[in-house]
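Here the complex is missing one protein chain, while the rest keep their positions.
Should a chain be cited, it is by its letter among A, B and C, assigned in written order, with residues numbered from 1 in that chain.
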């Protein structure tokens, strides 16, 4: 059965490593914070100027001066810090943030990503996404494998305007975990009960299948 | 009579304007702080990271963590602030500091300045001088008109390695106040009792003398 | 001590004219210069170019100036929360330049720091880099980005002193210190204005040298866009 959003978030959470600073995009990536494996210390960076982002405040304690990049009221954990936007993007561009998790409308087999603009539709802007994808050493994309018409979103070449080139390293979709290699999408894991055939059919870009593909283990 | 160092400092102090941020170099420029005209508020910037620099601390109150660019113990006045070196030079390069006063070994008639290196001698380094002269909109040089051999230091062309090109706007020497114009050194004032002839003889670069040259008024 | 205090928002905005380029601090509605925006609306200046990370919401923040069609061009990284914005943009009344958020921040800082241009990886290979110089350093591609040329910068701080020093609170800091550096004339409004000497000089975020005018703001609404909370247990 294909993963739901929470399943994707849980699978991505398994990628976290102790001591990492992590930037989570809006949507599914935000959910990752709820499933940090035990024994692992990570800190979340919010590009509007906050490191050590904590959970939503207790009702009545929300502060208009303390929001995340999604404009939601948040808290600061012990050991957190606040800074200006130039310093925040210094952390990002300077590769001090070890992992970026973000959504995508399309990913190409060479790691190109498109997630900010659909021609003909209202453009909201790229926010910090272009800085994040151009800078991060380690980018995981959280996405649905296909769009609502059933068309693949893992493509030979992106059809939408790009956010960044050759930058995506890993994809966790509702169907599979894939690594972006020099030769295309390498299938690492299948969602529980999803066949390699189904993933093949849902992937337009080059798919590399080597040996047995294990099922994801999600608690 | 030619001015002494204090006379030069006093004359330069007359150039200060209310509301200016000022960076004073080591030597004669430092003395300028002692002769701020009454009714004028200025703040001194020290490029090692201090704005609103005050006088030397009261004996016994000196703090190793509070020095000026000459490595002397200083104080911070009310309204002062402390910052890192990048921010300090942002103030300088970004032309937020209205006036820079510094010494020079040579100034050329086109405004070139040499004050950091004598070939064959130990080179100590330019410190912040190159940033200051390349950035300041308003640079006053405090200097002796001639060297100890009596040779002019106001030249057609600098013989020493340059600190900056075409940047000096005004010179206050022991003999005169001069403006650096497109056509050369324009004589503005004579030191008390110093003749135009003496200044002419002490100036190798092109000297522009228009009309009567008044004597400096120094208290 | 140089005194930067002006008595109210009217005096603070002296000299602002139609056609000018303005920087406005804030991220979403967090840390926006509410008083200055209201006064811009009151002044009725038009044909403004506004550099601001976002464009407010329909009836607050820069949305107020959009409603009155005072803005000719927005330079922002994200403008998603505003129907009137969308209408004006699609109809061609409003010119919009979208730039990556980190590039926006760094260009503001560069403006204030006397850096005319710098290289950044953001936007390489995308339409953001079209027409811009690109270059390789250590095997990676970068885009050349330039400083801005703003006339005024409007920032909002938590505390300020009469010398123009500013301290920000929480994530209301965001673009404010960078834009403060960049403005030819920087106007700071503060929630609390104190005498020079009351703020610890070690803890000042923006030095008074970057601020030309400071005033005690009034009636802050500090609207929250997304009130998300954890229920009391």
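Brief remarks on what is shown
By our rule, a residue touches a chain if its C-beta (ideal position, glycine included) is under 8 Å from a C-beta of that chain, and two chains touch if they have at least 3 such contacts.
The model shown is predicted, which means the values in this text are computed figures rather than measured ones.
Across B:131, B:189 or B:204, the single residue that touches the chain missing here is B:131. The residue touching the chain not shown here, chosen from B:6, B:40, B:123 or B:209, is B:123.
The chain not shown here is touched by just one of A:19, A:55 or A:192, and that residue is A:19.
Listed for subunit C, the residues touching the missing chain in the whole complex are 106, 110, 113-121, 137-138, 140, 142, 146, 167-170, 202-203. Although one chain is not displayed, subunit B still touches it through residues 46-50, 55-74, 76, 82-86, 88-89, 92-93, 112, 122-131, 134-135, 161-166. On the side of subunit A, the interface with the absent chain consists of residues 18-19, 21, 41-43, 45, 51-52, 76-83, 86-87, 89-97, 135, using the contact rule stated above.
Here is the rule we use: only the chains that are shown with their structure count from here on.
Here the largest set of C-beta contact pairs joins the chains A-C. Distance between subunit A and subunit B, defined via averaged C-alpha coordinates, is recorded as 56 Å. Multi-chain contact residues, meaning those touching two or more other chains, occur in subunit C at positions 109.
In subunit A, there is no position where the chain touches two or more neighbouring chains simultaneously.
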